[in-house]
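The complex is shown incomplete by one protein chain, all other protein chains being positioned as in the whole.
What follows is chain A.
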């Protein structure tokens, strides 16, 4: 148990010090930790296990609340645990015919709302067989596989979205978008404009990677986005997180690009893995933002100046859902209005907040 605590402390410290950043890295680290915690600790009932995972999750989320993927993975795992216990319940009750009416799955949430609520597994104190533990681990490993194959699932939809001789615009460096465009370039010939994304200039790296893969790429300054938008056929964006309303937390500059696209009625497509989809709702625009070191905006050497001015360097933008036309996830393409469905399918409503 203390070994587990050590592992949790280690991940918490890494998240706090920002030694681990980026949705995909933190998601994988969280999942790895949870597998260890669940397989190594003692639990007998559903409630015990849920409490255990929640307490670890709470610490991880507090360590860096802006890495929403951590919370998403924990909710996914909680959901899996609930499902498995429910299945075990159902299996147990099959021996007793009167429990036939118990809910079969929770994925049909409409059924839950309208039908009988039945007995929830949280209340059960039934002792479970050891196969349950391995089943849960198995399910979590499936999430892990999903995370590892996420780019394949997304990029396979590339040829549906990108057509020959199109001009695509993007911003910043997103691994998902990079894979997506590279895949499209295998079959089709098109042109990509990349906004350089000051002050991190990750757009420049992105352009370099794309041009190495043989995609015809042009870097443009962020200020030119609006000017060239009229010639663009499609805007393809990466994102740090997708919120419950379909809004994005994405690299700064994204909002400007999305607004320019809306002005010119250019479709905006967001490529994202489902692990970035969070059931949290943005109550104000700054809620999931990170303000970085102002060094890249105004050098620390400018001693006289930095005393007189305040420089803020927000890393993310909030992009409201009405700027986005389509989400391409590892489960296919969805409009923003459909996201609530995905949230219900992937997370249990009891897990949206982690109050123990």
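As a working rule, a contact is a pair of C-beta atoms (placed from the backbone, for glycine too) under 8 Å apart; a residue touches a chain by one contact, two chains touch by 3 or more; residues count from 1.
Operating definition for what follows: contacts and distances are computed from a predicted model.
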From "tRNA (guanine-N(7)-)-methyltransferase non-catalytic subunit", "Nuclear pore complex protein Nup85", "Translation initiation factor eIF2B subunit epsilon" or "Gamma-secretase subunit PEN-2", the hidden chain's UniProt protein name: "Translation initiation factor eIF2B subunit epsilon"
Option touching the unshown chain, where A:5, A:293 or A:337 are the choices: A:293
Option from A:216, A:302 or A:322 whose C-beta touches the chain left out: A:302
For chain A, the residues touching the chain missing from this view: 16-18, 62-64, 286, 291-296, 299-304, 306-307, 310-313
